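Missing here is one protein chain; the remaining ones are kept as they sit in the complex.
As written, the chains take the letters A, B and C, and residue 1 is the first residue of each chain.
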Amino acid sequence: MNVQNKRLPGGGRIDRSYPVEFSFDGQKMAGYRGDTLASALLANGATLVGRSFKYHRPRGILSAGPEEPNALVTLGTAGRREPNLPATTLELDDGMVAESQNRWPSLAFDVQSVNGLFAPFLSAGFYYKTFMGPTRRAWKVYEHFIRKAAGLGRAGTEPDPDRYVVRHAFADITIVGGGPAGLSAARAAAAAGARVTLIEQDFLLGGQLLAERSDGTAASWLNQVEAELKSFETVTLMKRTSAFGIYDGDVIGLVEQRDQVGPPRTGEARQTVTMLRARSIVFATGAIERPMVFANNDRPGVMLASAARTYLNRFAVLPGRKIIVTAANDGAWRTAFDCAAAGAEVTVADPRAAPPAALVAEAARLGITVRAATRIVDLHGGRAVRGATLAGPDGQFEAACDLVCMSGGWSPTVHLTSHLGIKPRYREDIDGFVPGAFPANRFGAGAMMGNYAAADAIEDGHRVGVEAASFCGKSAPAPAPSKLDLGETVTTMLRDVPSAQRGKAFVDFQMDVTTKDIELAHREGYESVEHLKRYTTLGMGTDQGKTSNFPALSAMAALRRSTVPETGTTTFRPPFTPVAIGALAGRATGHHFKPFRRTPMHDWHLANGADMLEVGVWMRPWFYNQSGADVNEAYVAEMRNVRQAAGLMDISTLGKIDLQGPDAATFLDRVYANGFAKLQVGRARYGVMLRDDGIVFDDGTTTRLAENRFFMTTSTAKAADVLSRLEFLLDTAWPELRVAVASVSDEWAAMSVAGPKSRAILAAAFSSLDISDEALPHMGAQEGEWKGRALRILRLSYSGERAYEIYVGATAGERLWSHLLEAGRPFDLKPYGVEALGALRVEKGHVAGPEIDGRTTLDDLGLGRMVVGKRSGFVGDVLRRRPALLAPDRQRLVGLECIEDGKRLRGGAILFLPGSKAHGHGRGRITSVTFSPERGRYVGLALLAGDVATEGSEVVAVYPMKAETVRARIVSPVFLDPQGERLHG
Amino acid sequence: MLRIECPCCGPRDHDEFRYGGDASVRRPAHDDPDPEAWYAYVYVRENPAGLHREFWQHVIGCRQWLVVERDTRNHVVSSVTFARTSQA
Amino acid sequence: MVSPDFSLSVADCPLIQVEAWDGTLGQFESSLSAALGTGLPASVGETVRDKNLLIIRVAPRRLWLALDDGAQAPSLAIDPDLGCSVCLGEGRVRFSLAGADIASVLSTCIAVDWHAPTSAPGRAVQTSFHHVPVLLLRTGETSCDLVAPRSFARSLHDWLADG
Partner (left out) sequence: MARYSAFSIFRNALSGQKNWQRAWRAAEPKPSYDVIVIGGGGHGLATAFYLAENHGIRNVAVLEKGYIGGGNVGRNTTVIRSNYLLDGNTQFYEFSMKLWEGMSRALNFNVMFSQRGQLVTAHSADQLDGFGHRANIMRLNGIDADILDRDDVRRLVPYLDFSDTARFPIHGAIFQGRAGTARHDAVAWGYARAADRHGIDIIQNCEVTGFIRDGERIVGVETTKGRISAGKVGLAVAGHTSVLGAKAGLELPIESHVLQAFVTEPLKPLVDHVVAYGADHFYVSQSDKGGLVFGGNLDGYNSYAQRGNLGVVREVAEAAIALMPCISRIRLLRHWGGVMDMTPDASPIICPTPIDGLYLNGGWCYGGFKATPASGWCFAHTIATGKPHPLIAGYGLDRFRTGHTLDEAGVGPSAWLQ
């Protein structure tokens, strides 16, 4: 077990009464509750924690937040394996097992670090210039190796066993950021009477105040405000929660991490995504410190100044004993002060000629060596920094060190405010980008507006908190927050001009982009920041360039001899920090991916050996096991039984629509291609609807129940579309028609009894009803009651047999189904499934989905005759007459009969004329097939070019995927009972 | 999520609605025989980068067809009315 | 699913939908409220309870008459020149939810603000539950009913139950 040799005896916000064990690359280490993995690693003296993307350079911990480019680790194993996690954001958990990445065989010795030697060749975009030969396919080979070398962590391939939840939430005001600005904004808004949600990604509130001494004025300010906020029950504090994106409709995407300390409660979500709809949003997201750019600035032991201070004051870790602080601004000096006070030997190298006297005096008091007009030009050391070469007024000199703290100034965190396309605005005095104009309901405060000092942030936050509240109509007086002065002097930052006379000076640490790469991109004309990004991959890593964006574009601005605002930034996109895809899906996984739709007879089907089939979201019986060993055996048996005796089919999935009103008949007359006005009460009619473009939309039957009342059925697939279409026409096109349409699809259980014995079965089942052919002829309808439930019997046939569609109130569906089977047993009534249904309709030549494919017209489907006489004025009538839709060689419906023994037809086979070469698109295709017990061979429906579709002649059906070629004869699509005697007999 | 304020149900996520496309095109009378009129109605679109009058049906709600005025550049909704009462 | 903080039960949902033609709404409403002997909810989302009948306005010209279980359906003779009615009671189920956790359970199902006046007790909200249209009836401080299509009922129940 390592000792925490860098941990200070006292101070910090860690819970020393709660020691925690974890391991890193198999090595056991200790830390405390309240640590991050990063702070614990530092406490244990681990400086080398990762390898870079391209050159596999050794890397340490740069930051103390989500901007971390280097310290990425993998947690978990198997289904729980999660790569690329910044150690700086991981709340230390007892038993945590972390692995470093992108190295082999080990972090200390990584074979691919030889890439470093090839660095001269691996310049930005080198791969665009080579790997093109010797053959066209060469890239396949090179790519194999390139892919292996690229990528960072390795993901697991097993399913994720954990649970996620997506929530919907609402608030008056959402405040993003729990630093001084956000806290004081929340306090003000709550006091004003608003419902407030405060979002903080860290597991502690306080933001940069957490970098202050844990026993100082900042801490007491924090405690006081936090207590105040907890006293409002209108305030929701969400810690461990990242606002990952702002979306249209003022929807904020939040992802919340489960409290990582302590074991998960069973069934508890690992992460929760919240879709928060807020009336007003306050952004208080702070600022991210910029690195400085000099040779070998990526060595382990180089850290952002504010991060070092955070490790010292928040985590009681002093990451170095011999420290160089280099910065072009006042803020970073406070790191030097605190480190010196903690006992480190500190040198400050400030490029400015004359740093403020007050700072110099304080430094002297603390025994800090101050070097003005001095900057670092190079660093030494491999896996840990050992020393620096500095350049000062009197030339270059060397200095030993084990930690370098740098600050190139700050970049306001304007990611979220840019998500909705509002371009950030350059603010000269802070040399940084702040949010562009806000819409009336959004506000910004504190460092993210460029108002860096805590005192200003607090004042700022209070002001916008009040404004946001009054925007939401809440304006109770809000007392001013107590003051906090950290004695910060925030001077204008002196731009850090990237310099790299020798060695590699990194701008994007993770993507290994150096100043040389930027120069090359510029030289080759990739000088737009967007080209720079795409050519060098700058800012495209897991950190999305949070630290590299500004240094890079200021470097490019310098090369272009233009200004930073002219050069501009790249586009900020969600998510602000990466989000697990599982969290976005929440519980809509596995069976819950899409809801199931079940018919009233569903359980019966399962209990009686049905093999079920997904049809859209519906579950339908495909076939019944007792009918045969497999589907092919079963469907033929079920077909035979329908033709010889009778079958029972669950057709509850049909779309069902109730139409009523004085103008219902007129309406139907317009929406169907065939007429309905003259349909008699008590009769049903098959109808076809067209789209406005004249293509067939859907078919079904509609029954006239009364003068002003109709009952329409649609195909299962189109049910919702048809209803919406009817409503559309009534609401927008013909509002004068007095018609009401309502879906009754769920209202009715529907089943069809088909077969020669169907009437006898109905007679037995409904002794009280008269279902004689006189009372209920073909296409007739009857209404009645069964066991107190409404009952409708329509005499319709899809199979070509005498058949009845029986509709009963859904709650009685399963009872009636069983009752019919009971009554039908003497007549061999057996259930049949979707496969047999399809086969029966093919034998009868009825078109369905495969023929109504969204490209066929009435005439193509042989239904042209439905439009009798000079009928017009129905939907689609005009455009269906377009020349291409009337062309004589259009493919139209024919029947095909296999004329080669032992062979079969297949749907999807392409049709050619005998003797013609099987090439191209053929003259048509087979759409549906079945084995026909009637004909004793395979028959099928096909769409075949009209100019060759003459009955009696032959075609060749080619199916290359099975190397099949079979001859077929063109026949009438109606293979069974063309006169329709069975319907009556 | 766009938020669309249904005149009778209040503001809702747009996935409660079904999109119906450009509402500025005029549907010819049901018995208008002119192919050009139907061609224009079915196919020709102004497709403005800016204010767009469009149909939405509150299909998982009151089922009313609505006319929404929305800026296609930033999705700001400026008006929502019932299709029945709004004259296109 | 039953826990001290959340309970869920399912029942049938007798229901009649009535609708007026565009232009005849006024007459339709007066004759309907006469027939029912009660006032009607003025706007969509409002409800009126009369004994064992709950009247809900689900669209400008559309009302649902929901009957408590076992209650006798009112006899409506609607003038075909004013409007029409259709029975929807077979095709819907009614989930009854109650308990202190109800708001947080619902937040994982529907995008409705539990604290908004439009979903206060006595109000009705039609919304989407996992892509399925449901009607939320706010029955109390920590209770509500969800009226859902029967064919989806089991899926939605499973979703609620393992919430």
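Throughout what follows, a contact is a pair of C-beta atoms (placed from the backbone, for glycine too) under 8 Å apart; a residue touches a chain by one contact, two chains touch by 3 or more.
Since the model is a prediction, treat every value here as computed from it, not as a measurement.
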Inset, instruction - Over the full complex, note down every shown chain the hidden chain is touching. - result: A, B
Inset, instruction - Using the touch definition up top, pick the residue from A:551, A:922 or A:946 that touches the left-out chain. - result: A:922
Inset, instruction - Return the single residue from A:25, A:94, A:226 or A:248 that touches the missing chain. - result: A:248
Legend entry - Hidden partner chain, touching residue among A:268, A:398, A:530 or A:822: A:530
Legend entry - Residue of A:45, A:116, A:575 or A:662 touching the missing chain in the full complex: A:575
Inset, instruction - List the residues of subunit B that touch the chain left out of this view. - result: 1-2, 13-15, 19, 21-22, 35, 39-40, 42-49, 52, 54, 70, 72-75
Legend entry - subunit A residues touching the omitted chain (full complex): 53, 76, 79-84, 120-121, 123, 126-133, 136-137, 139-140, 143, 146-148, 150-160, 162, 164, 166, 245, 247-249, 251, 253, 273, 275, 419-421, 516, 519-520, 523-526, 528, 530-531, 534-535, 537, 540-542, 544, 571, 573-575, 578-582, 584-586, 588-594, 613-615, 631, 691-695, 697, 849-850, 853-855, 879, 882-885, 906-910, 918-922, 925, 958-961
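We adopt the following convention: only the chains that are shown with their structure count from here on.
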Inset, instruction - Let me have the rounded angstrom distance from the C-alpha centre of subunit A over to the C-alpha centre of subunit C, please. - result: 33
Inset, instruction - Can you tell me which residues of subunit A touch two or more of the remaining chains? - result: 275, 277, 735
Legend entry - Contacts with 2+ other chains: residues of subunit C: 22, 111, 131-132
Inset, instruction - Spell out the part of subunit B that touches subunit A in their complex, as residue ranges. - result: 1-3, 13-14, 18, 20, 23, 27-28, 30-35, 38-39, 41-42, 55, 57, 59, 63-65, 74-75, 82-84
Inset, instruction - Under the touch definition given earlier, write down the residues of subunit B that touch subunit C in their complex. - result: 8-10, 12-13, 15-16, 59-64, 82, 84
Legend entry - Parts of subunit A lying in touch with subunit B, wherever the complex brings them together: 247-251, 275, 277, 420-421, 670, 692-693, 724, 727-728, 731-735, 872-875, 878-879, 881-882
